[in-house]
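Take a look at the following structure, please.
Note that one protein chain of the assembly has been removed; the remaining protein chains are unaltered in position.
We just call them A and B in the order they show up, numbering each chain from 1.
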Amino acid sequence: MNLKKLFYKLAAAGALAAAGALAAAVQANAATELTVYTAFEAEDLKRYAGEFENANPDIKVNWVRDSTGIVTAKLLAEKSNPQADVVWGLAATSLLVLKGEGMLQPYAPAGLEALSPKFRDADAVPSWIGLDAWVAGICVNTVEAEKLGLPMPSSWEDLTKPVYRGHLIMPNPNSSGTGFLDVSSWLQMFGEEKGWDYMDRLHTNISRYTHSGSKPCKLTATGETPIGISFAYQGAKLKKKGAPLELVFPREGMGWDMEAAAIVKGTDKLDAAKKLLDFAASRKANEMYNQGYAVVAIPGVAQPVEFYPENPESLMIDNDFVWAAGNRDAILTEWQRRYDSKSEAK
Amino acid sequence: MDTLLNPPGFLAKKRARLLGIDCSLPILCLLVAIAMLAIALVLPLYSLLSKSLEDRHGQFVGLANFRAYVADPSLMHSITNSLWVASLTTLIVVSLALMTAFALTRSRMPGRGLLKVLVMGPIFAPSLLPAISMVYLFGNQGVLKDLLMGHSIYGPIGIVVSMSFWCFPHAVMILCTALENSDARLYESARALRTSPLRAFMTVTLPSIKYGLISAAFVVFTLAITDFGAPKVIGGQYNVLATDIYKQVIGLQNFQMGSVVSVILLLPAVLAFAVDRWVQRRQVALLTARAEPLRVKPHRARDWSLLLLCTPVAVVILGVLGMAVYASLVTFWPYNLDLSFNNYRFDLMDGGGWGAYFNSLQMAGWTAVIGTLVIFANAYLVEKVPGLGPLRTLVHLMAMVPLAVPGMVLGLSYIFFFNEPGNPLNGIYGTLAILVLCTIAHYYTVCHLTLVTALKQIDGEFEAVSASLKVPFYVTCWRVTLPVCLPALLEVALYLFVNALNTVSAVVFLYSSQTALASVAVLNMDDAGDIAPAAAMGVVLMLTCIGVKGLHWGLSRLLLGRSQCWRQARA
């Protein structure tokens, strides 16, 4: 009857495992847990949560991280039954969409008045606050560029030159916040007609559109492509790690978007959520953002960041977020119609 | 005779019998099974279908979404792309698999044992891994880039190659089974009639495995058209239906269009499923004849030429998997080729880090344990409990559905169904439980069929005998049926575990921060451009699966050696 013994042993093991899981579940309930949706870079998450939890030991941050498009989609999908308590680190254009859907809980965090007016919802009690600006940029792999005999571009217009054909990668604006800020900034800088005309010409040089905004720069770093349209933060970081990269900030100006934070309406942990927003707007947090981002919400806090231009704010275009958010759907649909199919490339 | 069939009295008697303790328990179990399958499968699919007929605000709009779909040339193009890629993959895989299966079963080729093990390799890794490997082999910095003669791996070439690699073991397994089932006496007759080997192959071998070939073709076609991993990683700008769903839902937040594409993706899968079912039925009829097992004799020319043909297959499998392992160990491709474990520091990357890996282990473990038990219970009800015909047929039919439902479609339908605030099961949204449920539902059919087959092989009268001995059916199930089915149960548990560990498509819409999964982490790291760490996580998953397979092998041997000594006892 060995078999019987085995069965009993298995059954006992199963019961033990179940009991263990239950115990673990009960134990974990000690602190208030905030579910925080974010598109912050993965490597920053631990640091950010650590800083906040040090200041608020009774609150624990559970990150849900994904790229901008996905987090936005997730929030919209869960509209009728939100899972997130707070959004901390999502493109302002996305938060504007959420505000339009009535999904955000207006709250004026402590120290709101210190923020630059650009970096907050214009309402008296803002639905969202800005944290830092993330700026578009072009990553160029110097080794591969030299191999292929590519000149260093200095403007957006340069990228449409035939010499770059098949050597560019940029993020798909449908999924990537960076991709969207590129597209919306071109439309704002060049005007709508010229903007689409520019993208038509750029499209012939692009080998593919990636899902995430940091991927073009990462692919550039590994030489998979010589030039990637991405954002400055990622390029600077990879360069610091020793990748053969040069960061180009086009002279026409750079698109940018804010990383922003907001409380999700309907959260049952409103107090903890408010504390998180207070922290997100604090000077300490701004210093924390500044480690990677050259422009932050509180004026005067930012120290220059390595590999960034001296005065990045002067290169940033005058971004109309309301316009971008309002036209987000139309822009993306048009973009998809024009470019999102290999059949129409060439 | 009229008086015999007095309906009211007859019904009353029947009811009395049905209400007895004996019968209400199985009925209750069957109703529970139906409810489970309805919740895990039918209702979510229903909400998906109804979503495709609604606008953003939940208003019924008829076929308007479908009209919008047809009007969009870039979306329509994906249908052709999907069909083309899947057909090409099917053609390549089935021909290579036929050759390999032939070498494995019908020759005395040297190194067959090794090939047999190698061929199964791709099954143990997520479909993303071969695609990532392709980047390192044929990408712009790829070691074998020149082989493509200027063509880009990003696009149909990459998709077809990666997908072929990943589908290959499935086709080989089906064709091996078909080839093993051939009747030796046919070949003896052919030889007695002095038929040439080629003619024997054309007139005896091919017809006898006809259904196996059709079945393999449709299985591969379904896998290829519904797979999401390979086109996601290596598809570049080449859109297919599976990636369209992802883009519509994740990028455009257009759930309506996502469900429309899902419905469209369901069609070829359902068709393939129907044909496969039809073939299976025909095949059963073919195999009822008593066959003499074939004993293959060595044949120099055949064995060595097959070795020549199969060596590239083995080299490719080793090369692709080996490249993934190597790439995961390279510090900074292609500028610093020093080996290190830097890429295994998942906590610095997207996707949930090592925590995701342990989540995956936990999820796969629960899926294997709960899935095996539940599917066995249902298969037992379908196969062994007498009477209750229509209910059993219903359970059986429902159990066949998942084979035709692509993972992405299932995952999306779970969002619609379980995240509805009015749904009392709403609480499981975002937990490990929904991932386990979805994964069990996704892989239900093959497990169900395996267990039904195992149960069919058991004497059908056990339940009658125990009833006559006044032993309740569940006691007999526990003391006899379950132990006899143990090898099949272990097989199913392994299948569930491996698939749960590697699945991406079904769970990509359903994981939450606490339940990030390693397979999705592979996807997300690749998405973020961290390709080497993605490869590393893929390798970790592959090694885990191989380890579990080893464990399964050891456990099976132990059980067969000890508790199941009655199996080998045949005098």
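Everything that follows uses one rule, which is that a contact is a pair of C-beta atoms (placed from the backbone, for glycine too) under 8 Å apart; a residue touches a chain by one contact, two chains touch by 3 or more.
What we mean here is this: contacts and distances are computed from a predicted model.
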- request: Match the chain absent from this complex view to the correct UniProt protein name in "Fe(3+) ions import ATP-binding protein FbpC", "3-oxoacyl-[acyl-carrier-protein] synthase 1", "1,2-phenylacetyl-CoA epoxidase subunit A" or "NADH-quinone oxidoreductase subunit F".
  value: "Fe(3+) ions import ATP-binding protein FbpC"
Query: Wait, the hidden chain, what does it touch out of the ones we have here?
result: B
- request: Check each of B:Val70, B:Met120, B:Val480 or B:Leu555 against the chain that is not shown and name the one that touches it.
  value: B:Val480
Among B:Phe201, B:Tyr326 or B:Phe462, the residue in touch with the chain that has been omitted: B:Phe462
Task: Over the whole complex, note the residues of chain B touching the chain we left out.
output: 1, 4-6, 10, 13-14, 16-17, 20, 22-23, 386-387, 459-462, 464-472, 475, 479-480, 483-484, 564-567, 569-571
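Simple rule for what comes next: only the chains that are shown with their structure count from here on.
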Statement: When centres are defined as mean Cα positions, the distance from chain A to chain B in whole Å is 35
Field: Residue ranges of chain B in contact with chain A within the complex
entry: 72-74, 77-78, 135, 139-141, 152, 154-155, 232, 236-239, 247, 249-253, 255, 332-336, 347-351, 369, 415, 419-421, 426, 429-430, 478, 483, 512-514, 524, 527-531, 559, 562-564
Field: Partner chain B, residues of chain A touching it in the complex
entry: 2-3, 6-7, 14, 35, 42-43, 46, 62-67, 69-70, 72-73, 76-78, 80-81, 83, 143, 172, 174-175, 207-212, 214-219, 222-225, 241-244, 332-333, 336-337, 340-345
